[in-house]
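If you scroll down you'll find the structure; I have some questions about it.
With one protein chain held back, the other chains of the complex are shown just where they sit.
Order of writing sets the labels: A, B and C. Residues in every chain begin at 1.
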């Protein structure tokens, strides 16, 4: 694990990078990294996140700045700018059921090729996905998702990079922290080793590549 | 959630039941329930657990008493009695790679039909399992496992049934607590609601059917 | 009593002590306000919480504690938090006893459409597909008709949320169920006749000999 500034962290991300960004309606999203992505104008991003948040918040700021070319997500209903960019063919949106999205990311992080889920069977989510019958029940083969970078926000991080999330800000963060080649973390509080008890660590230190230092 | 005595808890389990039992080499195994299974002589059990422990400890006591007809597990190397019962055709042992075993149980608890894993490809674990190629890589289709009962041991349980495990005694317990029709829990400490902070609950209360009361 | 309150109160009667319940956005959210006295249920918020409580007092909200719509909530004693993999493990794995969702259409087979209107509105399915597929019991809480058109249709022409049929539909006019797989009028709202329900319902409802008035 290395400590970096916000600028250094975002400078590592090239245009066109595939990013997973933690958060649910902007709660648990690393806002400092999002702001810096906008400031450095990283564009053509392939974004994977639970939802499109709202304009001006969380990943909504990346949409505001038109930096996203492809969005893989479960919900865009509260961000009218995504709908507008879709109509104008400025963004491609791949809608994935929320439980399927998190399992695909988990699979990517855990070395699985994918999972078999009943969700989406008999709906347009089926598309041309493979189907498998087990015990008379049909499942869709949903394949693993990975990314170049995961941008993670945590409540507590210790000096080694152990992370503990708080309340509903955990959401996609721990799963994404396993599914990217490079994991960059912002923390509300950076604390000495031992402040987070071993049983309360939610993302173990070896998963974290970069921790954004306090300014 | 209901509080029950050890006797009541085990009386619910019929001969021939399929049981998942938490623990890893007997660490994190609900010993009181195991002892009571032996006392009530519940037999022909279909047992799913990480390993066969050692004689006289954890699920090893069920083997000692010859109560297990089928054992699905990843390791029996430290329990010579399993080997002896195998040779005598008194127990059928289905060996499953540890990571595959825990994913199959997780799938059972999470409503997935199974997972696609690279583990076992090109080995005798392949058997007649379906294989799926994704992105040029081959995966085995490993199907979900569920059971009639999960016997769980926790460090802390609160009055509602929220659970927090300690140290390496967590292992298979939280995953099994999702994958059984009936979940029975023993706790080292039963504590008031609120002693376990919401962020530190590892098995939420609604998953627990029965908590074994202090004697 | 307005229509939304009636629906919410009627749905609340379906909950049982100890149930793990997930409420969707809109009318379903109101159900939590009308629990019968003494009934203890666990409410799940799919962004990662069991034990959601009411909107916090002024100045007590925490930005890291919200519902799935991003609005501040509180947590009750005994609450637990978890990540999205666990949250949907609970949902898809059948651990949620009851989910209450809004709907655009429910059809004679009990199929629900509630996540998009092609060419018009594509909010995304969020957690709805997992909830309908995985919850033990699915209740749809919605207006009986929209702009004069029945939302209880013979066959959904909007994209389905799941191939799994819902268990109960509660509207401002009626309670509808699917005993033996037949769409059936179970109760009528106060002051509404069976004939009135039939008149505004596109689906071909089975009408039992006696149809009681809606409890609430």
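Convention: contacts are C-beta pairs under 8 Å (C-beta built on N, C-alpha and C of every residue); 3 or more make two chains touch, one makes a residue touch a chain.
This is a predicted model, so every value here is computed, not measured.
Colleague: For the unseen chain, which displayed partners does it touch in the full complex?
Modeller: Looking at the complete complex, the unshown chain comes into contact with A, B.
Colleague: Among B:38, B:66, B:166 or B:191, which residue is in contact with the omitted chain in the full complex?
Modeller: Counting the whole complex, the residue in contact with the absent chain is B:166.
Colleague: In the whole complex, not just what's shown, which of B:18, B:42 or B:106 touches the removed chain?
Modeller: B:106
Colleague: Using the document's contact rule, name the residues of subunit A that touch the chain not shown here.
Modeller: Subunit A touches the chain not shown through residues 1, 106, 109-112, 158-160, 162, 178, 193-194, 198-199, 201, 204-207.
Colleague: Which residue numbers on subunit B touch the omitted chain?
Modeller: On the side of subunit B, residues 24-28, 50-51, 53-54, 73-78, 83, 86, 93, 95, 97-100, 102-103, 106, 117-125, 155, 165-175, 202 touch the unshown chain.
The definition used in the following text is that only the chains that are shown with their structure count from here on.
Colleague: Among the chains, which one keeps its Cα centre farthest from the Cα centre of subunit C?
Modeller: Ranked by distance of C-alpha centres from subunit C, the top chain is B.
Colleague: Take the average of all CA coordinates in subunit B, do the same for subunit C, and state the distance between these two points in whole angstrom.
Modeller: That pair's centroid distance is 35 Å.
Colleague: Measure off the straight-line distance from the CA centroid of subunit A to the CA centroid of subunit C, and report it in whole Å.
Modeller: A distance of 29 Å separates the two centres.
Colleague: Can you work out the whole-Å distance between the CA centroids of subunit A and subunit B?
Modeller: It comes to 32 Å between the two C-alpha centres.
Colleague: Can you tell me which residues of subunit A touch two or more of the remaining chains?
Modeller: Expected reply: 103, 117-118, 165-167, 170.
Colleague: Among the residues of subunit C, which are close enough to touch at least two other chains?
Modeller: Only 49, 75, 81-82, 88, 91-92, 133-134 qualify.
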